[in-house]
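Reading through the structure tokens given below for one structure.
Just one protein chain is left out here, and the rest sit where they should.
On to chain A.
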Amino acid sequence: MTVAAGIGYALLALGPSLSLFVSVISRKPFLILTLLSSTLVWLVSLIVLSGLWRPFLPLKANVWWPYALLVLSSVCFQESLRFLFWKLYMRLEDVLDSFADRISRPRLFLTDKLQIALAGGLGHGVAHAVFFCLSLLTPAFGPATFYVDRCSKVPFFLVSAIIALAFVTIHTFSMVIAFEGYAKGNKVDQVIVPVIHLSAGMLTLVNFASEGCVIGVPLLYLVASLTLLHCGKMVWQRLIESRNQSGPTLR
């Protein structure tokens, strides 16, 4: 709609991640590298998925079940990739710990591990926002705007930016939950992350109904706030635990 609107949509989708980046991630160069590698991993996963689904595209316009199949297969693939990502991270942690021992510095603190998980999740969120929202924003910088039939009250760019913001939140914090769940062997945390991802993906299918985005988007934000709450509770508990463990020795 103009440059101002285009920048506005971009900031709507990526504003919180930009502030997270500036305040937390840009302080430590290693986290920037983690973010870049995480974004690369999820880009590769998107390319593989698009390669697998290419023979079946373009899908028919008004039928919703091929999209359900697409979302299901993509979420399963990405969740298995998340587990592999965690395995790679474990090996990296060993390398970093042995490096720290060699130069006689302290090993990774709990906050370090949480920050690395946060950077990884932010990479996932940024990859989603960039490829599903930002890359389609080019027409928004011009003089006109675009409406989709199924969601005719709001410009298409605005709706996709809002949905992208929800997904950025979900991806960022579910990575923290997943890493802690795999590290501690906590079954609840391990299962809840794929469930959140799948339910968020399926909720976007509600947008298929005419004016479905009026229901779909608030429900999506409900899932995002649930993720945020669960992650916050889990991190708080961990920090209290570790402070209790190391508290008495600080005298």
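Here is the rule we go by: a residue touches a chain if its C-beta (ideal position, glycine included) is under 8 Å from a C-beta of that chain, and two chains touch if they have at least 3 such contacts; residues count from 1.
The working rule: contacts and distances are computed from a predicted model.
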From "Defective in cullin neddylation protein", "Ribosome biogenesis protein NSA2 homolog", "Myotubularin-related protein 6" or "Presenilin", the hidden chain's UniProt protein name: "Presenilin"
Hidden partner chain, touching residue among A:Leu122, A:Ile192, A:Cys213 or A:Val235: A:Cys213
Which of A:Pro58, A:Pro143, A:Gly185 or A:Gly247 contacts the chain that the document leaves out: A:Pro58
Of A:Ala5, A:Ile32, A:Ala183 or A:Leu219, the residue in touch with the unshown chain: A:Ile32
Hidden partner chain, touching residue among A:Cys133, A:Ile177, A:Ile192 or A:Ala224: A:Cys133
Absent-chain interface as seen on chain A, which is shown: 27-33, 36-37, 39-40, 43, 46-47, 49-51, 53-54, 57-59, 67, 70-71, 74-75, 78, 95-96, 99-100, 103, 105-106, 108-109, 112, 115-116, 128, 130-138, 148, 150-151, 156, 159-160, 163-164, 167, 197, 200-201, 204-205, 207-208, 213, 216
